[in-house]
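After the C-alpha cells below, expect a handful of questions from me.
All protein chains but one are shown in place.
And now, chain A:
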Amino acid sequence: MQVSYKQPDEQGYYGEFGGAYIPEMLYRNVEELRENYLEIIADPAFQKEYQLLLTDYAGRATPLYYAARLSEKYGTNVYLKREDLCHTGAHKVNNTIGQILVAERLGKKRIIAETGAGQHGVATATVCALKGLECIVYMGEKDIERQAPNVARMKMLGATVIPAKSGSKTLKDATNEAIRDWINNPNDTFYIIGSVVGPHPYPDMVARFQSVISKEIRAQLAEKIGTELPHAVIACVGGGSNAAGTFYHFLDEPSVGIYAVEAAGCGIDTHMSAAATQLGKPGILHGSKSFLMQTADGQVEEPYSISAGLDYPGIGPMHANLFVTGRGTFLNATDQEALDAAFELAKLEGIIPALESAHALAALNKVSFAKDDHIVVCLSGRGDKDMETYMKAMGTKV
C-alpha cells in the first residue's frame, strides 16, 4: 500500500520500484545504514550540527527569487529556487553534508563516492576536507577528460580521483567501481551516493537531505504570496536528487503540479538521449528497481546528454513511481532547448545556470501556465562548470 509518494515502505519500495537488489557482500554495510539512518537523522545533536552547517557553511537558506522578466516573457509568475548559490555551486552539498555526518556517527574513516560531471565529487571532497576524512572519488575515464576543472577542484580539496576504466567509462561505470570498492572494504568505508538512486535506504536518505529545498520554498512562498503552495514545481532529473528535494513537501499536496524534466539529448528518437522514463523499461541497476534504458536482452544502454549530470541511464525509484502513477508529469528537453533556455536566463535575469538546470527552465516553453499561477523552478546549479560548452555554442574559440 502506498502511504505517501515521498517515502518508501519498510522494504524500500515506492509502489513497485526501489528495494535493495544487492549481492550478499554489500548486505552488512547497507543493513547497518538501514538500521541506523532514521535514528541518526532524528537525533537532536545531529540536526543541530546539520542545520548549522547548512546555514553557515553551505549558505542556506538559498533565496527564492521572483524572476520578473522571465515571468513577463512566459505570462505567469516564475520563481527560481537558487540552489546555484550553495557552496560548491549546486544542490549536491545538501546531501553530502548530511551523509558525512551519518558516516561520522557510524564511525567510518574512509569515504568513497562516484561522480559524473564532478559536482557530486567536489561536494563530497569538500565535506571530507571539512571533517578530515580520506576521500576517494570514482570517475569515468571519459568524464575525467571532459571535466578537467572539477577534477582539479577535487584534487585541491585533497581527494584521490580514480578513473573508472570499465564498460563505457562514464557515470554508471564510476558507480560500479565505487560499489566494488565498498565490497572490498566492508568495515571502515562509507559510500556517499550522489543522487536518489542505489539500494534502499539511499534513495530515501538522499531525498530527506534534499527535502530542505521544498521546506524552504514553502516558508518563502508563505512570506511572499501568503500561501505555501505554488501551482507547480519544476526540476530536472538525472538520478533525481534536486527534483526529489524540490518536490518532496509538495508530493502529498494534490493541488501542486509536479513537473520533472529529463534530458532528451539530440532527441528522443535519435539513440542519443537520456530520457529514462521515455526510453526505458522497468529494470534493476545499482541496487534498485526503476526505469532503465536497456537493450531487449537486458544490457544497460549508454545514455547521452550534453549535460554530464543528466547522462545516466536510470532514474531514482521515487520518480519511477511518480511516473507510472501519473502524480508527476515527465517532460524532456533537448540539448538545443537547454542551451536556448540557458542563454535566455543569462540575458533576461543575469544568471548563468548549469546545463542540467537549463533543462528545467526549458519546460517553461512546454507547459502553459495561467497569468496568476505561481511556478517554482529549481535552479539546481550554476553554469561556471559549463562555460566551455556555452563558449562553443557562442562560436567562441576555447
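We adopt the following convention: a contact is a pair of C-beta atoms (placed from the backbone, for glycine too) under 8 Å apart; a residue touches a chain by one contact, two chains touch by 3 or more; residues count from 1.
Just so it is clear, contacts and distances are computed from a predicted model.
For the omitted chain of this complex, the UniProt record lists the protein as "Tryptophan synthase alpha chain", which is one of "Cytochrome c oxidase subunit 1", "ABC transporter ATP-binding protein", "Tryptophan synthase alpha chain" or "Fe-S cluster assembly ATPase SufC".
Within the whole complex, the absent chain has one touching residue among A:C86, A:V300 or A:L322, and that is A:V300. If you put the hidden chain back, the residue from A:I40, A:V102 or A:I179 that touches it is A:I179. By the touch rule set out above, chain A reaches the unshown chain at residues 11, 19-25, 27-28, 166-167, 172-173, 176, 179-180, 183-184, 186, 281-287, 292, 294, 296-300.
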